[in-house]
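Handing you this structure, nothing more for now.
Only one protein chain is missing; all other protein chains are in place.
For chain A:
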């Protein structure tokens, strides 16, 4: 796996010509996907439902082996960590574990004492503002709180890469906006490298440094666009132009920027 090419250790994950087929290469879900994410970057993968975004995420963290191509994932920052932490769409907490024990899940099996494991999980819960709920059961939490526990569970393994699979997709608009803000605060605080899957153009533009558009059958990377500086003005002209470009890329229409609708300086 390690053959010196990660010497540029700033690359946290690299996908090269990745393809996935479930029927012995007769048809592909993903094909020819190239993607590289650097340390500290916040990258959104944007695409229509069913485009294979979640699958791409699982390939990036090596939960699914690709049919073709190569995945290189950076090792965790510390020996007592895991390369990747995944946040699921509906939190997917284990109902029989307390909040605290849910967060500890990824730490079990690492060479950590009970006290240290407890302390690390509690630190992560503090980061998402749920330290007081540590002893409660998942059923006693709101949807937004459960999702925050899911974030804490992924963060506590000190992953080189934090992967988020439409984590706020199932929440109401107000809760979602609050959690987006909180995620940006956590990102600023921890400088984690984040790969965030969403089908919501606004969400991608508010959160990410870069937006990778994944679409088509089989799906491939249709575009890889940088988003302007923060803080962002949702209604500003730059954002509207970007949204227009993203919509065109998802639909498979020619990129309005390249088609000369706008001068590059406007973008």
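The working rule: a residue touches a chain if its C-beta (ideal position, glycine included) is under 8 Å from a C-beta of that chain, and two chains touch if they have at least 3 such contacts; residues count from 1.
In the analysis below, contacts and distances are computed from a predicted model.
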Record-based protein name (UniProt) of the chain missing from this complex, from "Lipoprotein", "SUF system NifU family Fe-S cluster assembly protein", "Pyruvate dehydrogenase E1 component subunit alpha" or "ABC transporter permease": "ABC transporter permease"
Contact residue for the chain not shown (choose from A:157, A:183 or A:250): A:157
Residue touching the undisplayed chain, where the options are A:66, A:106 or A:167: A:106
Missing-chain contacts mapped onto chain A: 61, 63, 82, 84, 86, 88, 92, 94-98, 105-106, 108-110, 137, 139-140, 153, 157
